[in-house]
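Heads up, one of the protein chains got dropped from this complex, but the rest are sitting where they should.
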Amino acid sequence: MTELNLLYTDVEDDLRRTVRDLLEDRLDPSAVIAMYDGDRTVVDPLWKAIAQDLGLAGLLIPEAEGGVGASAREAAIVCEELGRAVAPVPFLTSAVVATIAVAGSGQELVADLAAGATTAALAVPFTTAPEGPLPALVATNGALTGTVSSVAGVLEADVLLVPVEESDGLAIYAVPVAGTTVQAVASLDMSRQLADVTLDAAPGTRVRSDAANSVRAALRAGAAMLASEQVGVASWCLAGTVGYLRERRQFGRQVGGFQALKHRLADLYVGVESGTAVARYAAAALAADDSDSQVATAIAASYCGNLAVTAAEEALQLHGGIGMTWEHPVHLYLKRAKTDQLAFGHPGEQRRRLADLVDLPFGSTEAGESQ
Amino acid sequence: MTELNLLYTDVEDDLRRTVRDLLEDRLDPSAVIAMYDGDRTVVDPLWKAIAQDLGLAGLLIPEAEGGVGASAREAAIVCEELGRAVAPVPFLTSAVVATIAVAGSGQELVADLAAGATTAALAVPFTTAPEGPLPALVATNGALTGTVSSVAGVLEADVLLVPVEESDGLAIYAVPVAGTTVQAVASLDMSRQLADVTLDAAPGTRVRSDAANSVRAALRAGAAMLASEQVGVASWCLAGTVGYLRERRQFGRQVGGFQALKHRLADLYVGVESGTAVARYAAAALAADDSDSQVATAIAASYCGNLAVTAAEEALQLHGGIGMTWEHPVHLYLKRAKTDQLAFGHPGEQRRRLADLVDLPFGSTEAGESQ
Amino acid sequence: MNTETDVADKLSEQVTTFLAEHDPVTTDRIEFLRARFDAGLAWVHFPVGRGGLGLPPGLQPEVDARFAEAGAPDNHPRINVIGLGMAAPTLMAYGTEEQLDTFLRPLWTGEQIWCQLFSEPGAGSDLAAVATRAVRDGDHWVVDGQKVWTSSAQNAQLAILLARTDPDVPKHAGLTYFVCDMTDPGIEVRPLRQITGEAEFNEVFLTGVRIPDSQRLGAVGEGWKVANATLNNERLAIGGGPVPRESGMVGVVAAAWRANPGRRRPDLHGRLMELWVESEAARLTGQRLRQKLAVGQPGPEGAAMKLTFARLAQRLSGLELELLGEEGLRYDDWTLRRPLEVDFLGRGPGYRYLRAKGNSIEGGTSEILLNIVAERVLGLPPEPRVDRDVPFKELAK
Partner (left out) sequence: MNTETDVADKLSEQVTTFLAEHDPVTTDRIEFLRARFDAGLAWVHFPVGRGGLGLPPGLQPEVDARFAEAGAPDNHPRINVIGLGMAAPTLMAYGTEEQLDTFLRPLWTGEQIWCQLFSEPGAGSDLAAVATRAVRDGDHWVVDGQKVWTSSAQNAQLAILLARTDPDVPKHAGLTYFVCDMTDPGIEVRPLRQITGEAEFNEVFLTGVRIPDSQRLGAVGEGWKVANATLNNERLAIGGGPVPRESGMVGVVAAAWRANPGRRRPDLHGRLMELWVESEAARLTGQRLRQKLAVGQPGPEGAAMKLTFARLAQRLSGLELELLGEEGLRYDDWTLRRPLEVDFLGRGPGYRYLRAKGNSIEGGTSEILLNIVAERVLGLPPEPRVDRDVPFKELAK
């Protein structure tokens, strides 16, 4: 029987505990709220603790290259916990997406990423789907020129990984962020603030040729791991709302005892359980390099993208007025969830891709792709 | 102010009362249930009472041509009440669709229809959308040949109105049903049983040339009046369920007092109110020959088609086990609602048409109709 | 029918006469408004002498339209929503002659802005759980407590206030309704920031606020009944005239669709058309409700309209972000501001998405409105209540 294991192993549970303990200890929601007013002081020390002290920056890098040599299963656990805490650290953008983009390239950069000494970001808009169009900048004698908008993880990065269209295909260049112009963007989710990056003959080094597959793989891994982050977001929303409604009393009763709300929370529970299963499946398939991995990722991305939004919207509504306030953390999850829904390919895009993968195309093969 | 009146006028309320009284008096749900086992004895006397005794067959025909000279507003009231009673009479197919197809043609047939002496059916599949493809039979020297499947109202009709493609455009022929082969179809909704009709050199009379617009207008009126029927179906489902849940006790309480069910019924009420407004608007626009009439019909057809299904599905679920039984009438409404949803253009088709009408096309005008 | 037409014609003449006698361009704005009030053209359904003419409310929109056409100044209705929509009808129903003399005219002209001191942190949906205390002191009451979700508190001169005057009786029985002076030194107003970054509302802290007994509305202990009159008016506010197709949120999203051919996808188009149809259904339902009200068939259906409005605003604003993609992830401005009204159309799509979440909470949550529809419209049984007969002070908080 080759069925993939969808449970959390003991080792994975230990990893979860470690990450959760750190976040509970080091990240107060008020620090994330402060980011909306421009105070980003929480980011660097927290990321250092996760990347270097816990050594999670190198999770997906083989031990031979200085990393931990773990798999997407473990990275998914980290993403879940980061989602559960709306943690403002560039794990997904650097330790997953950027790392996979250059993994196995033999570059020194990989060891620096593994050690958490360098943080990188792939220079594509955060909304880029795995099969979507890529920005391709122009390199002239190692000097890159062009603009990429709405990039996630740049504000935390030292190095940009820039897709460049060369005569023999797509290449990736490493460009020090210091040599570029980074314009921070007021973002819906300030806990993962986006930025527009402009390169004006910025000096870069080619770190990979023939890199199209690597970039696509990096974005697919991003989508798969994002699904786990979304499960984390949804889980927090469910647990936080259940907890609040058990406490809150109106009409002399616990609000959580009103049947209409009970049924909605039970529905949400069913969704979170399903989201956990599909996200786990995507991570397990990626870890096992399973032939179903692309399908698994498209399912997870499609399902969890909407799940997290539904969970956050329900959480806000069921918290009532308190959920509309700046001081209560529920809005952080709503903003994260709505932004994540658009990242690495919207659920609608993911389903369109899935339709092709599983032979349920929209267009009639006889009649062509007519509406 | 030229705002259309969306309320029921006193005259309309009187008409409703008359129809409802007749149906309460003459149509027991058990008679409709018996139709599923092939007993159609209820149909003829009931239709005679409605068509001739109440004179409703001629509702849409001008007084000068022997009719009542009323408008789509009144016809909509009749359809609502017929829907509310899942009444198995061919008002929609004969007194609305077939009548409009030949209205103003000056044929004797019109007066016969007005008097309820003749009942007719337009020979198109019940699923035909107003802008959809029409079956076009071949006429050779007044003898028609071809097959039309899934026609509604044939089993009750004396005369078929058959679209025929002629060299100068679409014509309508009147063909006595007796001259055709009618194969009754086991239908999901046996209270409006469909039939396949085969014409093998059947003798017919051309009653209208250049008839494309008439056929389209007939189908559009069918879609608009069907929306009122669907409102009637939905209203019965809501009222019947509210009534049952006020009676039914479980756990020592009226089941209708459980909040989750209350909220679902309140949602359904909101839907029925909205359905009433859009169906009323479609009927009023048709009656006033308003320039917005096609938009109004597409809105009503799209909205009410799904509303009736939702209402019937909720009614069945909220009745619990009793709703699953053959003896309880709720299944009659479910079967009618689901069938109606596919009639005269599915809601998805209606919305596609609407998109063009209100300048929200799917395709980019610059980029062409690509997916 | 003739009588109705006659009344409308006569009213139309009165407007014509008024406008002839008070040049809307040259008359001082406040003087003009006071005169309009005195002429009974403020709210025609109010009694003569109270700003009205005792006519059906359905006639008001036409009067307003006539004044607007003539370029007359209005009373800035959007910055005195509580006063006009809630305080005024409650005063009309429960106010003494003296109170009506004092409050109605400056309320209508906008010389006095009103706010509402009802909700508390522990009394949201369960408004009857209000804990703010009012204790009698001679011919005054002394009020202590905390209110929340008070819009315009920073601008208001007066407030309608619900306070507990007797904690020893069951909670609905121990409340009393007052008109409170917002300039009292015991009032502290703090902005309450929302998820949009704005502080549209306030928290209001009342410490030893003194209210003369003459500003009590209704009897002592009758506050719940009076407050319900206020709330019913809130939920019935359907707005005046016809609403054009594609007004509001659906228009914004339809415009975004038309402007972004490159971002069109079948899933987004499907949702757009569904929501477009539902928006039209809501618009026509509102039109039908207005037609009902105009012929005097009011009912609790206003609750249903509010439900639908909130749901559509939320779903449409969510779709807008998804349709815009990258642009949807940008937010216009997180700076703390204190606006006096909601600006759905002037702000960005992110603001619309976040602000619309409040639509199903403020002024009665959607859950409470569903209860109201189920119980008052459909006649379904009320929720089992455990707090009806228990003295307020003994209830678990």
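For clarity, chains are labelled A, B and C in written order, and residue numbers in each chain start from 1.
Following the convention adopted for this analysis, a residue touches a chain if its C-beta (ideal position, glycine included) is under 8 Å from a C-beta of that chain, and two chains touch if they have at least 3 such contacts.
Just so we're clear, the structure is a prediction, and the values are computed from it rather than from any experiment.
For the omitted chain, the shown partners it touches in the full complex are A, B, C.
Of the options A:Arg20, A:Arg40, A:Arg206 or A:Lys262, the residue whose C-beta touches the omitted chain is A:Lys262.
The chain not shown here touches chain C at positions 266-267, 269-270, 384, 386. Residues 1, 3, 5-7, 242, 245-246, 253-254, 256-257, 259, 262-263, 265-267, 269-270, 273-278, 280-281, 299, 302-303, 348, 351-352, 354-355, 358-360, 362-367, 371 are the ones on chain A that touch the missing chain.
Although one chain is not shown, part of chain B still touches it, namely residues 36-37, 125-127, 149-150, 185-190, 194, 249-253, 258, 260-261, 309, 313, 316-317, 320-327, 331, 334-335, 338-339, 341-342, 346-349, 351-352, 362.
What we mean here is this: only the chains that are shown with their structure count from here on.
Distances between chain centres, each the mean of the C-alpha atoms, put B farthest from chain A.
Computed centre separation for the pair chain A/chain C is 42 angstrom, with centres defined by C-alpha atoms. Among all residues of chain A, those that touch two or more other chains are 258, 260, 362. Counting partner chains per residue, chain C shows two or more touched chains at residues 266, 367, 370, 383.
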